[in-house]
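Shown here: the complex without one of its protein chains, the others still in place.
What follows is chain A.
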Amino acid sequence: MEYVNTVGLRLDGRRPNEIRQLRAEMSTLASADGSATFEMGNTKVLAAVYGPREASNRAQTDTSKATVRCEYSMAAFSSGERRRRGKSDRRATETSLAIANTLEQNILTELLPRTQIDIYVQVLQADGGMRCAAINAAFLALADAGVPMRDSVAACAAGYLDGTALLDLNYTEDGGGGPEVAVALQTGLHQVLMLQTDSKLSMEVFEEVVELASNGCRAVAEFLRTTLLAHVGRLSLATSIAKSEA
């Protein structure tokens, strides 16, 4: 299969360093303390945050900082073949841990001792890059819940197929057998929070792919920033209307 054609375009018509279309919406669930949907092309995830709240398990309460927990799961109809139920999905558990650990680094947990923050992520449509989309959605949901954070976090993956580094792989490209590197950055502090790959790749290729993914993260961060500003704009308008009516 040819992943990059002679003109240098990919299967879905993107250029190698092009990210898929991004869409986001905040406060999509009324009951949650914070929530957001985030779409990268056809990948669509919904994140909800409950907390900071009193820790449910007293034995695991940390008296010095907040505990961050995450549950990531995929809807049965999200992918091509229907997924069979199974709570003990090891891949989902691993992704949950990666999301929790990545975002925990960015939360000012020391300000919230004895509390717990629950992040729930549901994948509604799966077309590659779910882990990164989940981190972006969860970041927006945390911001929506008003959880204090150090910096903005953005995640994006990049891969290497047909001798070309490709940004933000979709499902077909993901199945192409090439390496894929997922990166999450604190974009203001320029710190790498997550860097993950399971494939063998040479140092030069690795650096090229990581650089491309980091550029992708910065593009995503810019988009997240616009989303947050628009959301805050709407909130401040709503508050000022409520005040003038009171």
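We adopt the following convention: contacts are C-beta pairs under 8 Å (C-beta built on N, C-alpha and C of every residue); 3 or more make two chains touch, one makes a residue touch a chain; residues count from 1.
FYI, contacts and distances are computed from a predicted model.
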One chain is missing here; what is its name in UniProt, given the choices "AP-3 complex subunit beta", "Translation initiation factor eIF2B subunit alpha", "Ribosomal RNA-processing protein 43" or "RNA-binding protein 48"? "Ribosomal RNA-processing protein 43"
Checked against the full complex, the residue among A:48, A:107 or A:158 that touches the missing chain is A:48
Candidate in contact with the missing chain, chosen from A:73, A:196 or A:215: A:73
Identify the residues of chain A touching the omitted chain, counting contacts across the whole complex. 29-33, 35, 42, 44, 46, 48, 50, 53, 56, 69, 71, 73, 75-82, 85, 87, 118, 120, 122, 124-127
